[in-house]
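Take a look at the structure below.
The block that comes next holds chain A.
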Amino acid sequence: MIPLSYYLLLSGILFACGVLGFLIKRNIITIFMSIELMLNGVNLSFVAFAAQWHALSGQVFVFFVMVVAAAEAAVGLAIIIAVYRTRETLNVDRVNLLKL
Partner candidate 1 sequence: MTPQTLSPLLCTIPLLPLAGAAINGFFGRQSSKKAISAVALAFCGLAFFMAVLIAANFSSASAPYSFPLAHWLRSGNFQVDFSFYLDQLSLVMLLVVTGVGFLIHIYSVGYMWDDDGYYRFMSYMNLFMFFMLTLVLAKNYLVMFIGWEGVGLASYLLIGFWFTKDSAAAAGKKAFIVNRIGDFGFLIALFLMIKHFHSLDFTKVFAQVSAWPTEVAGIGILTAIGLLLMVGAAGKSAQIPLYVWLPDAMEGPTPVSALIHAATMVTAGVYMVARSSMIFERAPTAMMVVAIIGTLTALFAATIGIAQTDIKKVLAYSTVSQLGYMFMACGVGAFSAGIFHLMTHAFFKGLLFLAAGSVIHGIGGEQDMRKMGGLRLYMPWTFTTMGIATLAIAGIPPFAGFWSKDEILWQAFNTSWVYWLIGVVTAFITSFYMFRLMYMTFGGDYRSPAVQEAHGHNPHGHDDHGHGHGEPHESPWVMLGPLVILAVLSVVGGFVGYGNRFEHFLAPVFQGATEVAQEASHETAGRALEYLLMAVSVSVAGLGWLLAYLLYSRRPQLPARIAQSLGGLYQAVAHKYYIDELYAVLFVKPVVDGSTTILWHDIDQGVIDAAVNDSADAACHVSDSVRHMQSGNLRSYAGWVAAGGAVVIAYMVWMGVR
Partner candidate 2 sequence: MSITTFIIISIIKSVVVLGVLLTAVAYSVWLERKVSAHIQNRWGPTRVGPFGLLQPVADGVKFILKEDLTQPHVYKPLYIAAPIISLVFAITSISVIPFGNWVDIGPWGTYLQVTDVNIGLLVVLGITSMGVYGVALAGWSSNNKYSLLGGLRASAQMVSYEVSLGLSLVGVLIIAGSLSLRDIVDAQRHMHWNIFLQPVAFFIYLISAYAETNRTPFDLPEAESELVAGYHTEYSAMKFAMFFMAEYANMVTVACLATLLFFGGWLGPVLGPPILQMILPVLWFCLKVFLFMFLYVWVRWTLPRFRYDQLMAFGWKVLLPLAVANVVVTALIVAWRA
């Protein structure tokens, strides 16, 4: 018997780590991975809340999140490959042609 808030705390930590990764990592693939990390954190909170409210829909949402994550991974990695072809770099700081 442990308080649910622990799980939520864990998911929060994971999410924060994901955001931090997004902020401090330069490699676009790593950044992408930190997005996945955030998604996982959210999934954990989903499951935890499902346990709190005894509603399975929380776990069902996890599946949807996973599906979206898979789709996103496919498209995102394809984009990364395309970007690498044109820019020949994976460093997001070098992929900023919008800049003045």
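Some notes on this structure:
Assume a contact is a pair of C-beta atoms (placed from the backbone, for glycine too) under 8 Å apart; a residue touches a chain by one contact, two chains touch by 3 or more; residues count from 1.
Regarding candidate selection, all candidates are chains of the complex that A comes from, given by their letters.
These figures come from a predicted structure and were not determined experimentally.
This complex places chain A in touch with one candidate out of 1 or 2, and it is 1.
Put simply, chain A touches candidate 1 in their complex at residues 19, 22-24, 26, 28, 31, 92-93, 95-100.
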